[in-house]
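See structure below.
Missing here is one protein chain; the remaining ones are kept as they sit in the complex.
Now for subunit A:
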Amino acid sequence: MDQLLQHALNAMILGGTYALLGIGLTLIFGIMRVVNFTHGELYAFGAYMMYMWVMLIGANFVVSIALAVALGVLLGAGIEILLLRRLRGADIDTTMLVMIGAWIAMQNTEQLVWSGVAKSIDSPFPSAPLVMGGVSVSWTRLFVFAVAVMLIAGTWVLIQKTRLGKAMRATFQDREAAALMGVRIDRVHTATFAIGSGLAAAAGALLGPVFVVYPTIGDLASLKAFAIVILGGLGSIPGATIGGFILAFMEELGAGYVSSGYRDAMGFLLIIVILLVKPTGLFARKERIG
C-alpha cells in the first residue's frame, strides 16, 4: 500500500512539471503552427540561468527563478523576431528545419559556455524529506509542484481573461480575420512565443535544483513535451495539463509494476492507443485553445 501511495505521489509531482513543459509547447503550436524544436533548449537555458543567478551571483532563490523566466521570455521573443517572423508564410518543413538548426546551435552554445560537466544548484529547502507515514517527498519537489500549478493557472487566466489572451485566441481561430479586425498578428506571435519560452525556462529553473544541469537535459524534456502535447491534442491547454499528468502516472505505475526497462515506452504506448481511438488527441476537438 505504501508503495502504491508513494508511486502516486511521485506521479503527481512529476505530472506538474510535465504539464508545465507541455503547455508552453502546445501554446506555440496552436497559435503559430510552429513545431518548436527549441523548447527543450529553453528549458536548459532556464536551468543554466538559475545556476548563474543562484550559484555564481548568489541571488535569492525565488528572485533567481523570476529572473531566469524573464530571460527565457526575452530569448523567446528574440528567436521569434530574428527567425520566425521572417519565415511567416513559409511552409512547415522550412520552419521545422530552421528550428532544428536553432536547437542544435543552442545546445552546442550551452556546451561551449558551460562545458559538458554537470552543474548542481543548491536549494534553500531542507535536504531531509517530508515524511508522511510510509511515503516521503522532498521539500524542493513540493515547492516545484506548487509553483508549476500556479504557473499553469496563471497561463489559463492570461488566455481567458486578458486582452492579449483574447487576441491570441482570435489569431488561433482565424489569423486573417483577426488581422482584419485590427489584431496585430506580429505582436501576438512574439508574445505567444515569448510566453511559451518563458514557461519552458520556468520548468528548467524549477527542475534545475531538483536534478543536475548539463547541456543535453533539454532533449528528454523536449521529447516528453511533444508526447504530452500529442496526447492532449495539439493546441489545447487543458489537454496538455491533463496529458502531463496522464503521462506521469503511466510512466510511474508502468515502471513500478510492469518493468522499468519500458518506463519511457509506456507513455508512447498510451499515445499510440489514444491516437488510434481519437486521432486528434484527447481534447483537440472540444476546444483548441484556452
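The rule is simple: a contact is a pair of C-beta atoms (placed from the backbone, for glycine too) under 8 Å apart; a residue touches a chain by one contact, two chains touch by 3 or more; residues count from 1.
Here is the rule we go by: contacts and distances are computed from a predicted model.
Participant: Can you pick, from "NADH-quinone oxidoreductase subunit M", "Alpha-D-ribose 1-methylphosphonate 5-phosphate C-P lyase", "Possible carbon-monoxide dehydrogenase large subunit" or "ABC transporter substrate-binding protein", the UniProt name of the chain not shown?
Facilitator: "ABC transporter substrate-binding protein"
Participant: Touching the absent chain in the whole complex: find that residue among A:Asn60, A:Gln173 or A:Thr216.
Facilitator: Here the residue in touch with the unshown chain is A:Thr216.
Participant: Which is it among A:Asn60, A:Ser136, A:Gln160 or A:Gln173 that touches the chain not included here?
Facilitator: Answering carefully, the residue with contact to the hidden chain is A:Ser136.
Participant: Of A:Asn108, A:Gln160 or A:Gln173, which residue touches the hidden chain?
Facilitator: Touching the chain that is not displayed is residue A:Asn108.
Participant: In the full complex, which residues of subunit A touch the absent chain?
Facilitator: Listed in rising order, the touching residues are 2-3, 6-7, 10, 13-14, 107-108, 111, 115-120, 127, 129, 131, 136-138, 141, 207, 211-212, 214-217, 219-220, 251-256, 260-261, 263-264.
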